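Beneath this line is the structure, given in structure tokens, with notes to follow.
All protein chains of the complex are present and in place, except for one that has been dropped.
Residue numbering begins at 1 within each chain, and the chains themselves are lettered A, B and C in the order written.
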Amino acid sequence: MDSLFLVILAIPLLGSMLMGLIGHRELAPEVNTGLSLGTMIAVVILSMEVLSTGPSFAFGESFHVDSLNGLLITLTAFVGLTTSLFSRSYMRVERDIGRMTSVRMRIYHSMYQLFMFTMLLALLTNNIGILWVAMEIATLAAVLLVSIYRTAAALEAAWKYFILCGVGISLALFGTILIYLAAERQLGGSTSAFLWTNLNAVKMQLEPAIMSIAFVFLLVGYGTKMGLVPLHSWLADAHAEGPTPVSAVLSGLLLNVALYTVLRFKVLADGSMQNGLPGKMLVGFGLITVLVATFSLSRQKDVKRMFSYSSIEHIGLMTFAFGLGGPIATYAGLLHMTVHSLVKSAIFFTVGHACQKAGTQIIADIRGLVKVSPTVGWGLVVGSLAILGMPPFGVFASEFLIITTSMQELPWATPILLLGLGVAFATIFSFVQSMAFGETTAKPLAHPPALLPVFIHLGLALMLGLYIPPYLNEWFGQAVKIITG
Amino acid sequence: MPNFALQLLNLLAAIMLLITFAMLSQRRPLSLNRLFTLHGVVLVLSSLLVAYVTGNSHLYYSAGLTLAIKVVLIPWIIHKVIIRLKAESDVDTLINVPTTMLIGIVLVIIAFNLAMPIAQLSTSITSGILGIALACILLSFMMILIRSKAMPQVIGFLTMENGLFFAATAATSGMPMIVELGVALSVVGGTLILGVFMFHIREQYDDLDIDHLENRKED
Amino acid sequence: MNNLSSYLWQILELILAVAAAPLLTGWVNQCRAWLQNKTAPSVFLPHRTLHKLFHKDSVVAENASPLFRMEPYIVFGCMALACGIIPTLSTDLPLSPAADAIALVGLFALGRMFISLAAVDIGTGFGTMGGRREMFIGFIAEPALLMVLFSSSLISKSTLLTSIVANLTSQDLIIHPSMAFAAVAFVMVLLAENARIPVDNPATHLELTMIHEALLLEYSGRSLALMEWAASIKLLAYFCIGIALFLPWGISSVNTPFALLLSLLILTVKLVVVGALLAVLEIVSAKFRIFRVPEFLATAFLIAVIGMLVHFLLGA
Partner (left out) sequence: MTDLVSLDYILLAVSGWLIIGACGLFAIKRRGGISYVLYPTGAAIGIALCGLGIYSALGGTQTCILSIGLPDLQFHLRLDSLSSYFLFVLGMVSTGVSLYSIGYFRKEEETPLGLICLEYHVCLASMAMILISDDAYVFMVAWETMSLTATFLVMANHSDPEVRYAGFLYFLISHIGALALLLCFGLLQANTGNYTFANMREQHLDLLWASITFFLAFFGFGAKAGILPLHIWLPEAHPAAPSPISALMSAFVLKTGVYGFLRITFDLLQIQVWWWGVIALTVGLITALFGVVLSATQTDMKRLLAYSSIENIGLMFTGIGLTIIFHAYDMNGMAALSLTATLYHVASHAAFKSLLFLGTGAVLHATGERNLGKLGGLMRFMPWTAWAALIGVLAAAGLPPLGGFVSEWLLIQSFLLTPGLPNSVLNMLIPIVAGVIVLVGAIAAYVMVKFFGVIFLGQPREQKLNQAHDANIWERFGFGWLVAACLMLGFFPVQLTLVIDRVTSFLVGEGIGTTVASNGLLLLAPVASHRASYMPLVFVGVLLACCLLAYVLVRRFYHGRLRQSIPWACGYPFQTSKMQDTAEGLGQPIRHIFGNFFRITRELPSEFDKNPRYRISVEDPFWSMLYRPIAVITEYASRAVGMLQHGRISIYLLYSLATLMLLLLVVT
């Protein structure tokens, strides 16, 4: 077991160092893909074992994998792999048009691997301190990735990202310290007071007064990274200004990881507070997030910015779902997490190619994609429809469950959600339609677009909408048990 | 824990709070940096004291680490950057100083009220310390919030880290070593990146004025 | 009772109605002439006209479509069928269940539709104008007519003219106030539908005011004859509907020669009287501007509605 963990974490870590040296070579993208593939394989093996033998520890108790983070590491590794596939052609084009120098290529590839490493670390570690460190380093890596073009806009975005998330994460650290304070009495003042499994074991005895304050700090802290309104201000900029693969992983993975972190702490807080307050907070955040995000959509001019707002909206939905609690809503939340990662990253892939074709990110200047390259165009259209909750894609399944559950738990919240969904639908579809259809001036690209990832993702999303395989269902079920306790 | 040591720790905490207030009102980057160094020194002292009192050996390492990073390395980097970028000139705050002070006091009160219940419940040595730590955090938050230049924001950010460290060491009598290592590491990394950043910002617009960084918005 | 004889009688009545229809037109014109102190033409003038027309060449516009050629026969057929459905002499008609009052309205509408289409077909300004006005009057007249039928069918719980008649004749004489309203409305509709003054002037050829004439503008010879004939059959049909609804007494319920002869006499008397009344009505009223017509017919509709409400209020 230990070796497997070691492999999973070592490949990206060493990979990032390696890439720091050779990241500018001609074959670097392929190496990058290879590394991600290696990680993927190891992760799949690991999660298979988890599925068969149940939760397990490594290196003492400092690493821990159960079906919840097993699910997420699989997702992370998978999307990481497909994104690296996508970035092969994308980054080559970027270099041809001179936006990427060889130095930047090195930074990009190395940071990409580091980013994957930190996320896997954050998911796998059992130590909430290490979890914090991982998130911090993830922030740093992401900052470098976002600022990689060195344009004014990119710098500003990265700066805001750094300051806001830095401050946020410091608050999270304070929250972590508070939890440590609370746990000291039961677990003694040693590393053991930092281990989530131990905390989970004693969560009933943890002091509610401390835990509530701690949870607030953690929620605000990690919530900033999740992009909950009103802590979301950095997100749109960061997504819009970085390279598209980065936007894909930020949207598809980092948000999930942050949400995962909050969930872990919610479990603890619920256990100690016993008054469902954390759930209520999440519901509140979720609703506000959905509303604000959807209403922000219509004023966007930059396509990546627009889709990042849609990510905010979906994070809001998931938060809402997890806030509702209960097996069905949680199941829906997890499903939504999975499908959203798949679909949203697919969308960013197509958007990336579209922007390169049109030579701009301004929606108004992108036209007639289905004519110049049908696959990209239809990929974008289908992806957006999927993200808008059109059946038979998985997003619809999860939204169906969320809405119907909320209709039982919180009837008054449902119309708000539907309003949000309606507005989002109107806006995004009109934008996408104007981009995909109509006459065009775009030109074909030097490197063939990598559309395999897009269709793999969309295909999976489609499958999840029509048919959820039993073992996956089982997997989700175990994860739900962990969250609902 | 001997009463005397406790008073000493409280004293250090108070000094820390004082320094934070001073930083809040300080306009000149270089002296801000000096104050930050001082802040670090107090932090080191306090963790040494806690280490001595609790006999918690790894706190000595952490104190050494803090000394190395927060008192020597980072201030040096910042100083270099300031000199290199000729950013010594005064930095005007968005809100005038007296108001800032008033808000600061309010924050302190809030912090204490928040910390009171926790401190009572906590088994560890301290009562007011946690409150002061929280106050430092909120104050430095405030500092980032009201500064219009990049450099003071960075310093404010680091001060916040100090506050957290103080909370970690003094209030909980030391977190596990590994965590502290990680935290310290990330702080260094952050500072380095920020240093690099400064130059880029400087390249873009020939000063470190944050106003330049306000163009990405919904119009 | 659907034995062979009833079929024969049916056919007989039909032929009789079709053949005698122009007489009614002639009679009405004669009365008009008298009332205007003119020397009246003979009652048989319409017959002569038809005869004359049948012996003329028919001139057809070169751009006429087959529809235009077919149309006179279709219209004639419609009107003839109408005569077959309406209980003119007896209520024992095998054809009557084929269409109740509503279907009858539909039948007239069918005829009207074809007339208008044919008028539009040649593509002259007047033709299209006529077609337009015809449909336009039609769509306001139909609801009014239906309201009339409603209020009578409310009484006899049926939309079959035969059973309405049977119902009204069987029960001893009751005054139905609603029927008074209905009668007034019906007369107004009749005027509109048959292109009489005040809605249209059958005697004028002043292009801008004509409706009925504008429809026939392009027809000549046999086609024109058929159209005119159909028009007079339509007039007769409407008279018979009115009689069936409002003074049904005397329409026999069996097909014995004597009864039929009797009812034929009674019918003739009724027609003579009603025709004269129509003439009077036309003399005393002046023609409307075309856009007064909707108001006129709307009034008819409202009167019929009021009649129905009266029926409800008086709790029949």
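Here, a residue touches a chain if its C-beta (ideal position, glycine included) is under 8 Å from a C-beta of that chain, and two chains touch if they have at least 3 such contacts.
Only a predicted model underlies this, so the values are computations on that prediction, with no experimental measurement involved.
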Interface partners of the hidden chain - shown chains only, full complex considered: A, B, C
Residue among A:397, A:413 or A:479 that touches the chain left out of view: A:397
Omitted-chain contact residue, chosen from C:142, C:228 or C:282: C:142
Sole contact to the chain not displayed, among C:74, C:182, C:197 or C:267: C:74
Sole contact to the chain not displayed, among A:72, A:181, A:236 or A:387: A:236
Sole residue of C:23, C:197, C:217 or C:243 that reaches the chain not shown, by the stated touch rule: C:217
Touching residues (missing chain, whole complex) on subunit C: 54-55, 57-63, 65, 67, 73-74, 76-78, 80-81, 84, 95, 97-100, 102-103, 105-107, 109-110, 112-113, 116-117, 120-129, 131-133, 135-136, 138-140, 142-143, 146-147, 150, 153-154, 157-160, 163, 205, 207, 217-218, 220, 222, 226, 291, 294, 301, 305, 308-309, 312
Residues from subunit A at the interface with the omitted partner, ascending: 159-160, 163-164, 167-168, 171, 209, 212-213, 215-217, 219-220, 224, 229-231, 233-234, 236, 277, 281, 292, 295-299, 328, 368, 370, 385, 390-392, 396-397, 400-401, 403-404, 407-408, 414-415, 418, 421-423, 425-426, 429-430, 433-434, 437-439, 465-468, 470, 473
Hidden partner interface residues of subunit B, rising order: 94, 110, 113-114, 117, 138, 141-142, 144-146, 148, 210, 213-219
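Just so it is clear, only the chains that are shown with their structure count from here on.
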For subunit A and subunit B, chains touching each: none
Separation of subunit A from subunit B, taking each centre as the mean of its C-alpha atoms, in whole Å: 31
Distance from the mean Cα position of subunit C to that of subunit B, given in whole angstrom: 102
Multi-partner residues of subunit B (each touching 2 or more other chains): none
Subunit A, residues touching no fewer than two other chains: none
Subunit B contact footprint on subunit A (complex, rising order): 127, 129-130, 132-133, 136-137, 140, 143-144, 147, 150, 152-153, 155-160, 162-163, 166-167, 170-171, 173-174, 177-178, 180-182, 184-185, 189-191, 194, 207, 209-210, 213, 236-237, 240-241, 296, 299
Contact set on subunit B toward subunit A in their complex: 114, 117-118, 121-124, 130, 134, 137, 141, 144, 150, 153, 157, 160-161, 164, 167-168, 171-176, 178-179, 182-183, 185-186, 189-190, 193-194, 197, 200-201, 204-205, 212-216, 218-219
